[in-house]
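Yeah, one chain of the complex is gone here, protein chain that is, but the others are all in their spots.
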Amino acid sequence: MTAAQMPAWVACLVVALALAGAGFALTGALGLIRLKTFYERVHAPTLGATLGMALILASSMLLLSLTEGRLVLRDGLIGLFLTATTPVTLLLLTRAAAHRDRHEGRPGAPPKA
Amino acid sequence: MSAAAILDWGLGLAQAMLVLAMAIAAWRMLRGPRAQDRILGLDTLYLNGMLAIVVHGMRTGSGLYFEAAFIVGMLGFTASVALAKFLMQGEVIQ
Partner (left out) sequence: MSRVLPHPWLSAALALTWLLLNGPPGPGSLLLALAVGLAVPAVMRALRPRPVRVRAPGALVRLTAVVIVDMVRSNIDVARIILGLRPGGRRTGFVAIPLDLREPFGLALLSIILTATPGTLWVQYDSDTGRLLLHVLDYTDGEAWIRRVKDRYERPLMEIFA
């Protein structure tokens, strides 16, 4: 099935999924501006890395499966990879920030674990 | 409106939103104020860039963009981890 033969409601579903995902990713990025402290801001990108990513990949898998006429789950690999790596990045970054803040004795530094 | 037009416009809008997210992340990366904020901005920048590439692949219908998105994701992860490690050991702990 090519894009021209696709029923309009299927195209609407694909677009709705992609737009919802992009909306969550954009909201996450907005959090980088709107939240006041560093530890609050670290929460923001996880919006794009979880639900935003999942919705966009679901939209991509749906479109590809329809145009190729078979189940295509390849994009799910990006999702698996990202789910496994995001905690590592954020964990290391937060620990580095916590260490610096404690070392310099800044207000708002996390308490000792 | 035909299905092809809906896809083209809708996915184009999604792409524009992701590019805006990239711009905001780049602003945070350039602005700081501290090193960890810049790394967080870079992390968000590559994440949204990767999603934008996936959406671009949907729009063009080319499977090649999948590989590109995957490589962007891998390199971004490595870069963020290396930078965070540097933050822990390069500046504070000697």
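The letters A and B name the chains in turn, as written, and every chain counts its residues from 1.
What we mean here is this: contacts are C-beta pairs under 8 Å (C-beta built on N, C-alpha and C of every residue); 3 or more make two chains touch, one makes a residue touch a chain.
Please read these numbers as outputs of a predicted model, since none were measured by experiment.
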item: Chains on display which the left-out chain touches in the complete complex; value: A
item: Absent-chain interface as seen on chain A, which is shown; value: 24, 27-28, 30-31, 34-35, 37, 39-40, 42-44, 46-47, 50-51, 70, 73-74, 76-77, 83-84, 86-87, 90-91, 94-95, 98, 110-111, 113
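We take it that only the chains that are shown with their structure count from here on.
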item: Distance from the mean Cα position of chain B to that of chain A, given in whole angstrom; value: 10
item: Interface residues, chain A side, partner chain B - complex; value: 3-8, 10-12, 14-16, 18-19, 21-23, 25-26, 28-30, 32-33, 38, 41-42, 44-45, 48-49, 52-53, 56-57, 59-60, 63-64, 67, 74-75, 77-78, 81-82, 85, 88-90, 92-93, 95-97, 99-100, 103
item: Residues on chain B engaged by chain A in the complex (per definition of touch); value: 1-4, 6-7, 9-11, 13-15, 17-18, 20-22, 24-25, 27-28, 34, 36-37, 39-41, 43-44, 47-48, 50-51, 54-55, 57-58, 61, 63, 66, 69-70, 73-74, 77, 80-81, 84-85, 87-88, 91-93
